[in-house]
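Every protein chain but one is kept in place in this view of the complex.
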Amino acid sequence: MFKQKTIEEVKSASRKSSSGTTSNAFYNNPRIRGFFYQIALIAGLLYFFGTIIGNTLANMEATGIKTGFDFLGAAAGYDVLMSLISFESTDTYGRIFVVGFLNTLLVSAIGIFFATLLGFVFGVAHFSHNWLIRKVALVYVEIFRNVPLLLQVFFWYFAVLSSLPGARQSLSLGEAVFLNVRGLYMPKLIGGDLSSLVWIALGAAVAGIFVLRRWAKKRQELTGQQFPVLKTSIAMVILFPLIVAALTGFPFTVEYPALKGFNYFGGITVIPELMSLAIALSVYTGAFIAEAVRAGVQSIPHGQTEAARSIGLRENKIMSLIIVPQAMRVIVPLLNSEYQSLVKNSTLAAAVGYPDLFNVFVGTALNQTGQAIETIFMTIIVYFVVNMVISFLMNRFNNAVALVSR
Amino acid sequence: MAKKALLTASILAATMTAGAVQAATLDDVKSRGTLTCGVSTGLAGFSQKDENGKWSGLDVDMCRAVAAAVLGDSEAVQYKPLTAKERFTALASGEIDMLSRNTTWTHTRDTSLGINFAGTNYYDGASFMVMKDLGVSSATQLDGANACIQAGTSTELAIADYFRENGMSYKAVTFDTSDQTRQGFESGRCDFLTSDGSQLAALRIGLANPGNAVILPEVISKEPLGPVVRQGDDQWFNIVKWSLNAMIEAEEQKVTSANASDMKANGNPANKRLLGSEGELGGNLGLSADWAYNIITQVGNYSESFERNVGMDSPLKLARGINASWRDGGILYAPAMR
Partner (left out) sequence: MKEFQPIAARPAPIKTVGFTAWLRDNLFSTIPNAVVTLSVIALLAYYLPLIFDWAFWSANFTGTTEDACVKEGACWVFINAWSYQFFYGTYPVEEVWRINLTLVLLVMVIAASFTLPKSIRLKASITSWLLLPVVGIAILDGRLLGLEVVSTDLWGGFTLNVFMAAASIIVAFPFSFLWALGRRSEMPFIRSVSVIFIEFFRGVPVLSLFFMGSVMLPLFFAEGTNVDKLIRVWLVLIFFMSGYMAEVFRGGFQAVPSGQYEAADSIGLSYWQKILLIILPQVIKVSMPNILATFVMLFKNTTFLLIIGIPEVVQTLQTALSNSYWLGGHALEGYLFVFLVFWGSCFSMSVLARRIERQMNTDKRD
């Protein structure tokens, strides 16, 4: 029935065009038509936005709501739980914006790192020879992919991290690292006069690795000899700064966290809000990445594995040298959108009170100032820009892993 | 392709269920037959929903009182549960006729948000709750401690002021709902929990072992909570203001839901004025003469509402404290009803 209709319509369409006279009329010219469509769209959009802006201004006028960005310079009057830059309750809303932005970047970066790690481990585990590992990978993906992230954030925060011991009964590791319900406390290195030299050495080591990789690759292409790049790199990163530090007489003091009064002070503190959000984001996004990795690996013809086996590569080498690099072509575009949704999902910080941009700005600042439009737009633009940057970087990466035809 | 914009526009137009915000909220409510009242999404004793979906609480009673005064039926209320963030927008846009959602009366809100506070139905203040084994007996011993606070409340500002004033430091751990705040406190994430005194009582009951926690004596802020209306409609403002005052006045005159009919016929002149058998009080508000009679018979006087929702007849067991009538040593005081 469907097909018949099509044919009828085909006939009528051809009849129309063969009857001829109308087809030359100006309104049948696709370019002119297109031009008018676009004019109409512009007019519609202008009308739409004009109405909205007009209404908004009228509404704000009528209800006496303040407008403008003056509030950014006003003192916030409330405190923020965690801040990468110094912050006092007398600081401005503008500074709160920066604090929140940095916190968002931090949790997103941690989340992206661990989500990628988990995703690749469990994605590859799907092809393991151990039945138990295969099933664990399957259960992981099916549970964490199919439960709302909000519930997962609650779970990690209220069920898992809340059951850690209290501050005075902390779990400790050599009196240097402490873990309790209030977070993870780690010692901090405080640099002395010559400490910058050590950091320079570290930088030099990292730069050296890039040079080494290039050279090793070139040599392999020319002579077929392999060079243990990974081992050398690790040795370089550890030894270089260590030697420099020894030469300069270890210009560091270590600050250990210590229990004073109610809390541990000093050192580096990772608050449970950050931990639970980062864990939830990593585990949730990791499950999606695992699926992407699985799809990528499955897209590689089995012949590749057989060919690799026939030249005597070991199983783990087949995965890392043959399959995964080819699968990356499928995986990277998927990674791009997973990373972007991770950044967007980090707004769930509000559920556990991690002071990310959304929480401190659209949450508290909006509530205190009542300036909905300004705060929401500023926040939206930040997320938009961050996602554009991720998209840009991932597209560059995608071009790098794309099939190069020689 | 231009259809797209047209379609979008027409969808927008179609969804605008016209409910005009006119100056005369009273006429609106009367013609609609129900009062739309903004309440909290869930706050023990103040606005809470039971398992059958029925709303109750001190703030909810304020809505019911206004509905009884205006429409003669305390059940003719449409409750709109609102978050702290959207409450003022909801009022400004006309989505609700009045807001009764434990909102603290502050200067900034009263003057910059286009709203009016119609009085105070609960005088609250932020306090601290700590676990007994912490060995703290006063808030001044809390230097360097962690605080569990509910996000987006004025407590957040009050506590910052208090600690700065006393030269102490603290870390604020904020939670989205009061239940989560309690869980955070119970797990030991923070040393003390700060909230309005009325909520501390509710939170303490929710603890696995309420006997382990104590509420410290300090009250660090003034939190007068009351109903709110839009600016620019004085008649409506008066109705809400005097509905609250009628409940307070009724307690002063010892008029209760049980004896109101009797008092209306046989009471003293003040009783009769309040209950509408004498005088013009209802007419001046644009309401019927038995406006306050309806409030008292259907909702009760302030004392009845208090005891039922947060006082001794409720699980919260809050004492009247400063929320007692001025005759009993509190600060509740209704302007003269004449």
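Labels A and B are assigned to the chains in the order they are written; within every chain, residues are numbered from 1.
What we mean here is this: a contact is a pair of C-beta atoms (placed from the backbone, for glycine too) under 8 Å apart; a residue touches a chain by one contact, two chains touch by 3 or more.
Nothing here was measured: the structure is a model prediction, and the numbers come from that model.
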Legend entry - Contact with the hidden chain (one of A:Leu117, A:Val147, A:Val254 or A:Leu321): A:Val147
Legend entry - Listed residues B:Asp179, B:Glu218 or B:Glu278, member touching the removed chain: B:Asp179
Inset, instruction - Based on the whole complex, identify which of B:Val29, B:Ala90 or B:Ala246 touches the chain you can't see. - result: B:Ala90
Legend entry - Omitted-chain contact residue, chosen from B:Ser127, B:Asn245, B:Asn301 or B:Ser314: B:Ser314
Legend entry - Where the unshown chain meets chain A, residue by residue: 1-2, 5-6, 9-10, 13-14, 17, 34, 37-38, 41-42, 45, 51-52, 55-56, 58-60, 62, 129-133, 136, 142-143, 145-151, 154-155, 158-159, 340, 343-348, 350-351, 358, 362, 366, 372-373, 376, 379-380, 383-384, 387-388
Legend entry - Footprint left on chain B by the chain that the document does not show: 1, 3-4, 7-8, 11-12, 15-22, 41-45, 48-51, 53, 78-83, 85-86, 89-90, 92-95, 176-179, 183, 202, 205-208, 314-316
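The working rule: only the chains that are shown with their structure count from here on.
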Legend entry - Interfacial residue positions of chain A with respect to chain B in the complex: 37-38, 40-41, 44-45, 47-48, 59, 62-66, 77-81, 89-90, 158, 162-163, 165-167, 180-182, 260-263, 265, 272-273, 350-353, 355, 359, 363-364, 366-368, 370, 372
Inset, instruction - Under the touch definition given earlier, write down the residues of chain B that touch chain A in their complex. - result: 1-2, 4-6, 8-9, 84-85, 88-89, 92-93, 112-114, 134, 142-146, 151-152, 156-157, 160-161, 164, 170-176, 180, 183-184, 187-191, 230-231
